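Everything on this sheet refers to the single structure shown next.
With one protein chain withheld, the remaining protein chains of the complex are depicted in position.
So that you can tell them apart, the chains are marked A, B and C in the order they are listed, and the count of residues begins at 1 in each.
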């Protein structure tokens, strides 16, 4: 069966909520696992969890998620990404499929910087990048709350979330995440058949 | 049969030489056509050649090539890319495969800016981006002339070419282009089977 | 007196409206000129207008504006940017100040790609890049219409404009453009005193 891993870091819970939406989508068509990068896996700036990395080796596709902090993936996420360098050396992830998602406070807010970097990272691993193709339904008159892909992002899924504990990705952003999960699972299945 | 189109602009002939290397690779495994963007297809900053665009609609994969001028695809290339906006609206190229290559004078010289943008463009079309996975054989002791992927580029193929009429991509750069052609053709075939 | 040139391309008039707002700001503190790149200055993909380029040589600061088409400056803008390559060779614009702005349909919509590229371009010329420091006043409770820097962009000014003839940058986007004009003029004046 097709195996999809969703590996993410979340600070306040917003990226986790989006990761769960991606999982909801992907899990309909592939054996999908949510894998959260936790701060206690990082010692002096180095991610150290062999089991975590070993699991990813078995994936057919890996979907990467991170908040955008100061215009880029979070420090915690970057520590994890750096820890894949042995896989990069051996090209162990060559031709796996990849995709990405991110959240931040601002409507645009340099989230593209995060997603473009995740592509650069995936390409270093020889991976194949799947875009987000969900239409922006603001253009069809949906509200800011309900619209899918309301930020018009195609490199990956972007969600904008307001300040404060009580906020979450909008229903439309979650639907966009779910659609990315479905797309990745289906394309990966087709690619590996 | 798998159809691959290589669409490129070339100012001095260097990008054309690299395009031909990509073609040499791709054509071994797919019906491949080299399609050159010519200046006379551009009127007042607009690319106008319907037949050219129609041909691309039939491709399973499109490989984009451009010189890097002033840190980005050439103006001529950009005029062509803008002319695909109707296809973007209808998502006519959704889930086609894509890849890219570029040339410039400098060893690094902002060529990554060009390749990263080509990814952004392809993602807007809902395409799937294939990385360049050829190892940098400088690390195995090859010379600057002979080494494949000597510039360590994975988003696409980079070639550095010196000033002057007599210069061309190095043998190693051409082999890297050929390898990208082979990779795209094989992956596309697999993807569409 | 401090000389600021605002050089821009506009397709539908939205970028022009934003350019005028930047001009309104800059002109309060510097001798400022709006310079529009017109399609008829471009022949077969090459921008050809020596007088236009000569004027820019006299600027202390140049502010670049373009719509974001297909994830990047417009083809027309790129043809203009390519035509500065002689200045690049001679580094004629070295240490001039620079800034940028862009418009597109989507809230995020790859406008950062355009602004990041304009930085890369300016750096090739040895220029110094001035960021957009206007606070996002959505965070202070302003409406989407009225808020300054509502998209949270700092590399330059972003404006999102809806489809259709009747639309324009929001009042808040125009204020953000005006603030960039003021900032560039004041900093340039200080820098050259």
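Keep this in mind: a residue touches a chain if its C-beta (ideal position, glycine included) is under 8 Å from a C-beta of that chain, and two chains touch if they have at least 3 such contacts.
The shown structure was predicted, so the numbers you read here are calculated from the model rather than taken from an experiment.
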{"item": "Per the touch definition above, residue among A:113, A:155, A:170 or A:188 touching the missing chain", "value": "A:113"}
{"item": "Contact partner of the left-out chain, one of B:22, B:99 or B:158", "value": "B:158"}
{"item": "Residue of B:60, B:110 or B:133 in touch with the missing chain, whole complex considered", "value": "B:110"}
{"item": "Contacts of subunit B with the absent chain, listed as residue ranges", "value": "104-113, 116, 136, 138-139, 150-155, 158, 160, 163"}
{"item": "Interface with the unshown chain - residue positions in subunit A", "value": "39-40, 42-47, 69-76, 78-82, 84-85, 88, 110, 113, 117, 120-121, 123-124"}
{"item": "Contacts of subunit C with the absent chain, listed as residue ranges", "value": "91, 94-95, 112, 116, 119-120, 122-133, 135, 154-155, 187, 190-191, 193"}
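Going forward, only the chains that are shown with their structure count from here on.
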{"item": "Pair of chains joined by the greatest number of C-beta pairs in contact", "value": "B-C"}
{"item": "Subunit B-subunit C separation of Cα centroids, rounded to whole Å", "value": "29"}
{"item": "Whole-Å gap separating subunit A and subunit C, where each centre is the average of the chain's CA atoms", "value": "32"}
{"item": "Subunit A: positions in contact with at least two other chains", "value": "112, 116, 154-155"}
